[in-house]
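Structure, as structure tokens:
One protein chain is absent from this view; the other protein chains keep their places.
The block that comes next holds chain A.
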Amino acid sequence: MTSDTLNPNPLVQALERMVLIRAYEDTLVGLHGQGRAAGTCTSVGQEASAVGVVSALAPEDLILTNHRSAGHLLARGADPGRLMAEVMGKRDGYCKGKSGSLHIASKEIGVVLTSTIVGGELALATGVALSRATLGGEGIVVCFFGDGAACEGRFHESLNLAALWNLPILYVCENNQWQAFVHRKETTLAESVVPQAAALGMDGTSVDGNDVEAVQAAAAEAVAAVRRTRKPFLLETRTYRLRGHFEPDDQSYVDPGELEHWRGRDPIALLRARLERDGRLSAAGADAIAARARAVMEQAVAFAEASPYPGAEDLTSDVYA
């Protein structure tokens, strides 16, 4: 993120991060196609949600995420090279190659206990928040999950306990309309998860998850509320998973009209158009952002491919403390 200083406008910085996330995931999709990296669960189309929420956080805050985590990690400042090394199962990955893409955590940047069991992060977040509440400090906990996890029993259990115990958690439901290979409309009658928070005595709000400006504003308000009240809050970002559940996935089960509609609401294209229209970014400036992201990815791929695989001695290390 050395380019942060190039344009001080926060929305331009947001665009730069979103473009970086897209470039990272597109690069991995390409590498997977060439057999050079494992397939990933991408968050393509959801970049505004990740960047909008994470940019509202303070360094001492902790994030829990899930298998669709690239946006959260990169928005938090993860090194794309170390992320790619992890996806490739290399020693220099954030988890020494033992996670792969699905459960990448990085304590050093405050992304902890990533679980790929849908709803797993919801069950762990209450404990992380209990630690924060018990051991002191200003930090809050942010828990990213999808509309699929909101169909798990743990969603209810987690929100209920957090509300009951006044735990400082910002729950962020990235409602991307898809639960693996099943559309949200096939799994629940609820159009929004927010009323479920209200039923448990928790405040919540829903926001257009493809509008980074709107997400940033809603997240800033929500984060401030959690920090001030030390009580949980549920933020729903309405967005769309533009690619399949994992790579490769031909998305043959996706309604073409719906996909086309959401492609027309691509959060990166929307933001770039808005910034160019308002005169806050030139076409050349936008192209430079894209070029920088490509250059970062070239370096990241080189770093990851040069990193060694773990050794046989690593097979049984870090099982027990």
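The rule we apply is simple: contacts are C-beta pairs under 8 Å (C-beta built on N, C-alpha and C of every residue); 3 or more make two chains touch, one makes a residue touch a chain; residues count from 1.
In this section, contacts and distances are computed from a predicted model.
Of "Acyltransferase", "Anti-sigma factor", "Pyruvate dehydrogenase E1 component beta subunit" or "Glycolate oxidase", only "Pyruvate dehydrogenase E1 component beta subunit" is the UniProt protein name of the chain excluded from the display. Remark: the omitted chain is touched by one listed residue; of A:Val19, A:Leu73, A:Leu124 or A:Ile268 this is A:Leu124. From the options A:Leu161, A:Ala197, A:Val254 or A:Ala304, the residue with contact to the chain not on display is A:Leu161.
Although one chain is not displayed, its contacts with chain A can still be listed: residues 62, 64, 93-99, 103, 105-107, 112-115, 117, 119-120, 122-132, 134-135, 153-154, 157-158, 160-161, 164-165, 317-321.
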